[in-house]
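Take this structure, written in structure tokens, and hold onto it; I'll ask about it next.
Missing here: one protein chain of the complex. Every other protein chain is in place.
On to chain A.
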Amino acid sequence: MGYAIQAEGLAKRYGETRALDGVDLEVPQGRLLGVLGPNGAGKTTVVRILATLVRPDGGRAHVAGFDVVRQAHQVRTLIGLTGQYAAVDETLTGAENLVMIGRLLGLTRAEARRRAGRLLGRFALGEAGGRAAKTYSGGMRRRLDLAASLVGRPQVLFLDEPTTGLDPRSRTELWGVVRGLQDEGVTVLLTTQYLEEADQLANDIVVFDHGKVIASGTPDGLKAAAGGQVLEVRPIEAAHLDLVRRVVADVLDVTPEVSQGQVTAPVRDPAAVPAIVRRLDDLDVLAAELSLRRASLDEVFLALTGHRADVPDEAGEEQNAGAAA
């Protein structure tokens, strides 16, 4: 069989909000699909439907060949889920959290303990295993949460913004763990707000906006389409701003954005940057700042959709929508 996850026309509304508006997804076995999008784009809703927590209003989805609505129980035997919040019982120790899941999955007490011990070791929680989870740092909680989703040896793993709120070091550690799972052939669907994260981990990427897939492809393809890098030029004298804008527009053949004393434009070919520097030099324009950086998700969005990823505070939004419905 080819696809570990297949979804067709998934739709879900919460009141007036269309959280999902006809989403198609296909993830071949053993691949990692990155679902990229701003808050409120519908990423969490799609995970909740595929993980059998929420029924779709429309469309169909299969995970490992089972229908997520009619064969929800079979789907649950094959998946692991790590949500946006580290879903661990804080009053239990790390080990007890994992033993509990093992017991619920039908392992004997001894098996559940062995499995918990091995997972704790793998996630560098061996020493902390006997401590209550409420004493853990954010990174440790996420690792424990991920370990909990692996107790059942899932074939398909859902990671819903697994690194949101983590410091860079914990993020890199978690990436390492996810890569290890990929090597073992686990199919992963990972949602993220970070282009870099999708770029680092994903075989394929889909971009969500307002409950729809607006772009899909490989990370390289997507970046090429969106303009992989961004040039920012800030002249020392604000009066030169328009001059800078014209030079950048001319060399890069794009319409730059001017705001807060700086000119910003997507760059497809970094070789064009020296030309801009020379032109500005000829015009005696001094730049206080001239930098080339990776396109942010916001800019990918702007390039793909023509509008900014403008949903302000949605970490809570999808969650609340789910709660209120």
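Heads up, the rule we're going with is that a contact is a pair of C-beta atoms (placed from the backbone, for glycine too) under 8 Å apart; a residue touches a chain by one contact, two chains touch by 3 or more; residues count from 1.
Note that contacts and distances are computed from a predicted model.
Asker: The hidden chain: which UniProt name fits, "NADH-quinone oxidoreductase subunit N", "Transport permease protein", "Cytochrome c oxidase subunit 1" or "TIGR03936 family radical SAM-associated protein"?
Answerer: Listed in its UniProt record, the absent chain's protein name reads "Transport permease protein".
Asker: Please pick, from A:Val23, A:Leu36, A:Ala51 or A:Leu222, the residue that touches the omitted chain in the full complex.
Answerer: Checking the options A:Val23, A:Leu36, A:Ala51 or A:Leu222, the one contacting the hidden chain is A:Ala51.
Asker: Among A:Pro56, A:Gly152, A:Gly211 or A:Pro266, which one touches the chain that has been omitted from the display?
Answerer: A:Gly152
Asker: Among the options A:Ala4, A:Val27, A:Ala41 or A:Leu81, which residue touches the chain absent from this view?
Answerer: The single option touching the absent chain is A:Leu81.
Asker: Considering the entire assembly, which residues of chain A contact the chain that has been omitted?
Answerer: 48, 51-53, 71, 73-74, 76-81, 83-93, 96, 100-101, 103-106, 118-119, 121-122, 132, 148-150, 152-155, 180, 184-186, 322-323, 325
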